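With one protein chain removed, the remaining protein chains of the complex are shown where they sit.
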Amino acid sequence: MKLRFHWAFLLVAALVPVVGLFVPAARSLGELLRPIFIMAILALGLNILTGFTGILNLGVAAFMALGAYAYAILTCDIYPFQFGFWPAVMLTVLVGLLAGLMLGLPTIRLRGDYLAIVTLGFGEIVQDSLKNMDVITKGTQGINPLPGPTFAGYMFRSETYAPWYYLFLGFLALVVLLNRNLQRSRVGRAWIAIREDELAASCMGVNPMKMKLLAFSLGAAQCSLAGALWASFLGSSGEPGNYDFQVSIIALCIVIVGGMGNIAGVLLGALVVIGCNSIVLETLTNFLKAHELISSTNVYTAPGNWKYMLFGLALILMMRFKPEGLLPSRQVKAELHPHEPPPS
Amino acid sequence: MTGWEVFLQQLIIGLSNGMIIALIALGYTMVYGIIELINFAHGDLFMLGCFAALTLVSLTGDLPVWLVLMLLLVLTPVFCGGLNWLVDRLAYRHLRDATKLAPLVSAIGVSFVFLNLGLFWGGLPLKVFGFGKAAAAPKDFPTLVSNANLLGSSNVEFTTKDLLVLVITVPLMVGLTLFVKRTRAGKAMRAVAQDRLAAQLMGIDANRVIGQTFLLGGGLAGVASVVASLYNNTIYFQMGYRAGMDAFTAAVLGGIGSLPGAVLGGLCIGLARAFADQYIATRWTNVIVFAILILVLVFRPSGLLGAKHREKV
Partner (left out) sequence: MSLLQVDKLTMRFGGLVAVDAVTLEIPPGEIVSLIGPNGAGKTTVFNAITGIYEPSAGGVRFAGHETRSEFCGSVAVLLLLTGFLTAGALILLCNIESLWEVVITGNYQYRQVFQWKPANIAFTTYFSENSGTRLILPAVFGLFLGLAGAWAVWQRSRRAPEVAAHAGIARTFQNIRLFNQMTVLDNVLLGMDTQLRTRFWHAALRLPLFWRERREATGKAIEILRFVDLDREVNQLAENLSYGHQRRLEIARALAMQPKLILLDEPAAGLNPAESQALMELIRQIRERGITVLLIEHDMQVVMGISDRIAVLDYGEKIAEGTPAEVRANPAVIEAYLGKSDAST
C-alpha cells in the first residue's frame, strides 16, 4: 500500500509524544497539537459539505457548539444524566446528525449562494439561542466543570497530556478513515459529481436531494464530534461566544487553503492555519511581553492586534497565487499513473 | 402610549433602519449581480465609512452643521467607493475566471483586513477616538442632527433623524434606478451582469464596468455609513459584522441580484427587527429574522423578487 500523505501525517503525529519523552520541545509541540487535531476533525466535517459536495457552509461553528453543549449537558454533574465519556460522545454524534438533517431539510433545494447565507444565519441563531436559553445552557457562564474522558477505567487528568493526545489523534484517525472510505466509494463519487455538475448528475440518476442531506448529516455529525472533544478538552462547554463566525471561517480557510476535497490537504491546512495562529503568534507575543514592548494603551504594539490583518493578507495572497490550495486533490491524482489499471 | 401608537412608533423605527439596511444591501447585491461574488467585506467597508465620517467630523471642527453634513455626504461615499474599487482592482480582478470560492475567500481576507484597519483607526491619537487609549471601545458620534420630534408633543416620535434618513435614501434609490435603467453606464452594468462574454463581444470593457459597479456599490455603503452614524450616534469596529449580516439577509430575502429586491428585503428586515424587538424580545430578534428568511425561501427559493434561475442545457 502506497503511503499517502494523510497516513504519513498520522504516523508521524503518533510518534511525537514518544520523541517528547526525550526532547522537551517535542513535548510542548504535542500539547499544542491537541487543539489542532480537534480543529482538523471540524474541518473534515466541513470538507464533506464543501470539499466533496460543493455546498458552501459558513456556519459550521453552530454544529460544533451544539456538540459541545450536548456533551456538556450529558456529562456535567449539575444535571442528572451524567453519562460516561463514550456514551456521551456517541449521543452527541447523533445530535449532530439530527441537527444537520434539520438544517438540510428546508434548505436542500436552494441555490448555492442562497444556501451559504442561510448557513451563515444558522450559525448566528444557534449562538444566540444558546446564549438565551440560559436555564439550560447557563448562558455565558457555560456548563462546567466536566469530568475528563475515561478509557478502560482510567480517567484522564489535565496534568498529563499524552493520553489526551492519543485520544484525539485516535478520533482523528478514525474520522480520516471514514471520510476516505466514503470518498472512494459510490457515495463519494455521487458527491463529487454533484459538485462538478449537479444537473448532469441528476440526469444520471443520482438524487441530489438525498445525497446533499447525507452530506449535511454526516458533516454536522463530525463537527459535533469535534465540539464534544473540545468540551472534554476544556473541561467546560465554553460560552456561546466561542463558537462564532470566526471559528466557521477558520474551518473554511483550512479546507480551502489545504486543498478542497482533499483529506490530506485539510490536515495540512489545519496544521498551517492553526499552527500559525497559536504557535507563531503566541511565541511572538511572549517574546515581546518579555522585553516589555507591549503597551496596553497603544493598540499597535501587541502582535495579537495584528492577527486579523495578517490572516486576511495571507488569504488574499494565497488566492492570488495558489487558489487551488496547497495540496489540490485532482493534481495529486493526475500526477500518479493515468494509464495504469484501476487502483485497488 | 396606546397600542396603536406603539405600533406606529415601531413602524417608523423599522422603516428608518430598514432604509439603511437597504442601502447596504443594494451595494452588496449590485456586486453579486455582476460577478456572483458574496462580498464579505461589504459590511466592514460600511464600518470603515463610519470611521471615516467620524474623522471628517473631527477635522471640520467648527464649520456650520449643514456644511459638515454636505462634506460627509460627498467625501465618505467617495472614500468608500474608491476603497471598494481599489480592492476589486487588487484582490478580485485576477480571479475573474477562477473557481467561485477563490474570490470568496479573498473577500473574507479583505474583510479581516478591514476589521483590523477599523481597530487601528480607533487607536489614532485623535480626540474623537479618545486619543487612541482604548482602540477597541465604541466611539461616540456627535449629534449633528437633533432628536427633536417633528410631530410636536405627540407620543409617536418622527424625529429630524428619521426625516434625514428619508430625505437621503429615497432620492438616492430613485436616482440609482434611473441610472441603471437609462444611462449607458447602467446599461453596460446590466449587460455584463447578464452575460459577460456577450457584453465583451459587443465592445464593453467588462473589467472597467465591474470596477464601476464596485465604485457605485461602495458609494452606497458610504452614504449608508453617514446616515447610520448620524442616526445611531455610536460606532465600533465590529459593527460591520452585524450590518453585513442584515444586508446579506435582506439581499437574499429580496432575491440576490435584484435591486428592488434589496430595497424590499431591507425594509422587511428593518420592520421585522423593530416589531420583534417590541412584541417578542430583543434577544430573540435574530432568530425571528432567520426564521422569516427560511420561511420565505422554502416557498420562494429565489427570494421575493428574484429571477428564477434557469440552467441552459
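First chain written, first letter: the chains are A and B, and each begins at residue 1.
As a working rule, contacts are C-beta pairs under 8 Å (C-beta built on N, C-alpha and C of every residue); 3 or more make two chains touch, one makes a residue touch a chain.
Since we're looking at a predicted model, the values are computed, not measured.
In the full complex, the chain left out of view touches A, B. Across A:28, A:140, A:158 or A:207, the residue that sits in touch with the chain not pictured is A:207.
Of the listed residues A:90, A:199, A:280 or A:293, the one in contact with the hidden chain in the full complex is A:199. One chain of the complex is left out; on subunit B, the residues touching it are 295, 298-299, 301, 310-311, 313. In the full complex, subunit A touches the hidden chain at residues 77-80, 102, 105-106, 108-109, 133, 135-136, 178, 181-182, 185-190, 192-193, 196-197, 199-209, 214, 218, 329-330, 333-334, 337-343.
By our rule, only the chains that are shown with their structure count from here on.
Considering their complex, residues 50, 56, 106-107, 109-114, 116-118, 120-122, 124-125, 128-129, 131-132, 199, 245, 249, 252-253, 256, 260, 297-300, 305-309, 311-316, 318-320, 323-324 of subunit A touch subunit B. Note for the complex: subunit B touches subunit A at residues 32, 36, 38, 90-91, 94-95, 98-106, 108-117, 119-120, 122-123, 132-136, 241, 245, 248-249, 252, 256, 283-284, 286-287, 289-290, 293-294, 297-298, 301-303, 309, 311, 313.
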